[in-house]
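Of the protein chains in this complex, one is absent; all others appear in place.
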Amino acid sequence: MKKRKVAILGATGLVGQRFVKLLEGHPWFEVSALTGSARSVGQSYYDCCKWHLPGRIPKWAGTMSVQPSQSSLDAEIIFSALPSDIASTLELELAADGYHVFSNASSNRMAPDVPLLIPEVNSDHAELVRLQRNKRGWNGTIVTNCNCTATGVTLSLKPLYDDYGLKRVFLTSMQALSGAGHPGVSSLDAIDNIVPFIDGEEQKMQSEPLKMLGRFDGTQIVQADFGISAHCNRVPVSDGHMVCVTVELDRSASVEQIYTSFSSFCPDEIVSQLPSSPREFIRVFAEEDRPQPKLDRQTGDGMTTMVGRVLADSMLHVRYVVLSHNTIKGAAGGSLQNAELLLKKGLI
Amino acid sequence: MKKRKVAILGATGLVGQRFVKLLEGHPWFEVSALTGSARSVGQSYYDCCKWHLPGRIPKWAGTMSVQPSQSSLDAEIIFSALPSDIASTLELELAADGYHVFSNASSNRMAPDVPLLIPEVNSDHAELVRLQRNKRGWNGTIVTNCNCTATGVTLSLKPLYDDYGLKRVFLTSMQALSGAGHPGVSSLDAIDNIVPFIDGEEQKMQSEPLKMLGRFDGTQIVQADFGISAHCNRVPVSDGHMVCVTVELDRSASVEQIYTSFSSFCPDEIVSQLPSSPREFIRVFAEEDRPQPKLDRQTGDGMTTMVGRVLADSMLHVRYVVLSHNTIKGAAGGSLQNAELLLKKGLI
Amino acid sequence: MKKRKVAILGATGLVGQRFVKLLEGHPWFEVSALTGSARSVGQSYYDCCKWHLPGRIPKWAGTMSVQPSQSSLDAEIIFSALPSDIASTLELELAADGYHVFSNASSNRMAPDVPLLIPEVNSDHAELVRLQRNKRGWNGTIVTNCNCTATGVTLSLKPLYDDYGLKRVFLTSMQALSGAGHPGVSSLDAIDNIVPFIDGEEQKMQSEPLKMLGRFDGTQIVQADFGISAHCNRVPVSDGHMVCVTVELDRSASVEQIYTSFSSFCPDEIVSQLPSSPREFIRVFAEEDRPQPKLDRQTGDGMTTMVGRVLADSMLHVRYVVLSHNTIKGAAGGSLQNAELLLKKGLI
Partner (left out) sequence: MKKRKVAILGATGLVGQRFVKLLEGHPWFEVSALTGSARSVGQSYYDCCKWHLPGRIPKWAGTMSVQPSQSSLDAEIIFSALPSDIASTLELELAADGYHVFSNASSNRMAPDVPLLIPEVNSDHAELVRLQRNKRGWNGTIVTNCNCTATGVTLSLKPLYDDYGLKRVFLTSMQALSGAGHPGVSSLDAIDNIVPFIDGEEQKMQSEPLKMLGRFDGTQIVQADFGISAHCNRVPVSDGHMVCVTVELDRSASVEQIYTSFSSFCPDEIVSQLPSSPREFIRVFAEEDRPQPKLDRQTGDGMTTMVGRVLADSMLHVRYVVLSHNTIKGAAGGSLQNAELLLKKGLI
């Protein structure tokens, strides 16, 4: 199979760098363009990118010349790590120009004809792009992934929703610093501290899972009908979002049943065939003090969702914690997986 | 007024050190004995105490000779920072010998005739010591303070319980490292990490507030009747326990009403007269990103309870965060305040 | 004595906030103006200042309207926390307009007619302002304090220089995050990390102490003649710069003598009379593992210099560590003390 040409938009930022790293040696994609802000355009990626990840800039990326984030990119597929304000219109323009855009920005997530996608959760929503093209009159595509904290939560709710239905979900997140990008959170606000506020985050946590767990009836997404309440906090952890979850089910179930729902979770067959999918979709920990970000975030190269402390709740049905790597599964890795899904399904 | 002689049990530990610091220049108490483990007995406090607090060991304490934790202490009042396993029987023996024991251990907290006391919350429970003496046939006293995470939570629930009643409370704690004492949590488990488990903590959080918010009918405590669900986490913060709280009230109330309940909260008049009571019992923050442990934990010298992000919840009535200094208000400072209350009430 | 009116330039930044806090209730000064960048001008300090210090904005400051950083300030004395690029010309213009400027910027530090001042080290250099006025033909003043890492080092070298002379000094700093201001260092570069580079810092460390330990002969500063080699590192500590120092003296001395030089250090009598001077100028620790930033940085309200681990070196004469609070003694507090010195000496 000939590799598809892909461009990374906003390649010098933290998520952009993750894209560069994850696309190194990718079996289906080859990077043909890196874009950056005016300050970087025309420079080599080596010269303009302050690399924040372990290891060094891959040579093929370092020697590429950074282009402006606009049409005329020599690529079919676009991975966008642009900030929302720029992304909101530019990504639509690119899709209108025929590019297949996989976006990390929040701006288009809730549009009715835009798939908000986690392959393990709602791979069938991918089909929505046909309606999108029809409705918008373009040949391109825009597919988004969700907020990086919603990723792990929604994936962990999926087996519960399928097996027992959901009534109410109470969440409290403890989110990693990398979720705010680089430089992001000042070290003086992070060291020995918690910030109990992340702008817009609680709203996203309360709405995005409902769309993703919604049913695509062939013409539209019918959102899932349950309640979510979310507290979001920033804690001094570099990578890996932890969320404490308390769940009221539709149909009662024992802790053992729920544990089994997690541990036996298996998404659509097609999802297992994607190169970026982990071998283990959900790892359930029996240890009473796991998962922990430092020890577990790299599980499945950052693509596995980790669940632990699955216990009967004193009031509702069940409680657990979920951990997910926010810049891999929750951002660049998830986007890649989305593009792989659409390619595998013949939708791009 | 002649100062009362007090002994500090377990004076070399983290909470013991807080007692030493807080009793420096206390208007009603004077320290006449410090106790420690076999390793320390007979040494000067200077020689055996590895001091973990800012500043230096006060000279009066440093030069005292450490005694064993047992009867024959030259003191009337005993502040105990002993670990629960030792405390469980020893504190009872001391009370039987006529000492007035103020304990930080969990072992006797839930006994029906032992006051579990936060002056701002249930100062009337102090009277329970009369029944205790009667029933146990001793002249001494045992009074306990609650788990250091329960302190701030219960204090913040008090005005809501009084004004609107409570039905269900969902809690997620992010607890400071000092809650585990010194050495306590290994730095390798703390740096860049969260541990989603603290042994026994969730059970305490789900039971202790119900006793403290219970009604003392002259013969017994009738526990409060509402549900609590708690997730407890250890986060890399040195001091100050943060808790995210979501509340279902008995009687509906607007966010404005609830905000006013917090900000106008005033405990029994007698509580304001205690030397260790803060001038401000609850500080309510209007800023969207406060309280924060690093900036706010020292409010009121660590004795004020801080509430912020008071917002309408998407499902229940209200949500907020509460912060309290765990080794001051939640331990040594709270114990001191308890002793002051009993003294002021003429109960010791 | 009527209080002098003072303005704080760059009042919304981290050092500006320290000035606000330290000037609360100052016996000699009263704040009459706060300045900020274009973004803040015209707003109340409450509205435009994101407060990063424990406690709240003092009310008198919060209600002041922020002015632009320029002449026409209703004040005699100016405390400048401006960044160097803005400070370099503006501070000179203000001095030319007759203001007495106390600067934290590096731009004018090494000018021959500008005192680079630590009262404990070179209070006699203050007289240089007479020459400055003469030479520059202005009635104003510009006095600078040194780099925040040089402060503790130079103060600790002072008794050694006086008592034994210095030949060579090897330094390695471990500097706090607040030295870079707010937002300053990204949390992702700080957590679980060391950055072995701070732009321009090593050069400052190798030159500024030589000027401060130089001799003012009535017409000029004759710089001290010894060598300094400095490595500068950023470490994940919020406040308090630690420096490891190894010293070759001019005249040999025993560790005991050197310890005594530190512990008996006493600056000019006049320095002890300044309101911002600490009671203890140098605290020497006999404990083998002190000073430590977390435990000791607040000593003397952040104005004391702390020395520890005074030991014979395996090659040179002596080695020790020194700790100093970088935003108090090393910045705002030091500036205040400088202004107090000039006032006390009748130079302003």
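Going by the order they are written in, the chains are A, B and C; count residues from 1 in each one.
Just so it is clear, a residue touches a chain if its C-beta (ideal position, glycine included) is under 8 Å from a C-beta of that chain, and two chains touch if they have at least 3 such contacts.
Since the model is a prediction, treat every value here as computed from it, not as a measurement.
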item: Listed residues C:I86, C:M110, C:L131 or C:V235, member touching the removed chain; value: C:V235
item: Selected from C:P27, C:G55, C:G227 or C:P275 as touching the chain missing from the view; value: C:G227
item: Candidate in contact with the missing chain, chosen from A:E91, A:E120 or A:D296; value: A:D296
item: Residue among A:C48, A:I191, A:A230 or A:V307 touching the omitted chain; value: A:I191
item: Subunit C residues touching the omitted chain (full complex); value: 168, 170, 172, 174, 189, 191-197, 206, 227-231, 233, 235-238, 242, 244, 246, 288-295, 308-309, 313-316, 319, 321
item: Those residues of subunit A which, in the complete complex, touch the missing chain; value: 51-55, 191-192, 238, 294-296, 298-299
item: Absent chain, residues of subunit B that touch it; value: 14, 52, 177-178, 182-192, 236-238
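The definition used in the following text is that only the chains that are shown with their structure count from here on.
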item: Joint neighbours of subunit B and subunit A, given as chain labels; value: C
item: Chain pair, most C-beta pairs within the contact cut-off; value: A-B
item: Copy pair subunit A, subunit C: interface residue numbering same or different (half cut); value: same
item: Separation of mean Cα positions, subunit C and subunit B [Å, integer]; value: 40
item: Subunit A-subunit C separation of Cα centroids, rounded to whole Å; value: 47
item: Subunit A: positions in contact with at least two other chains; value: 189, 191-192, 236-238
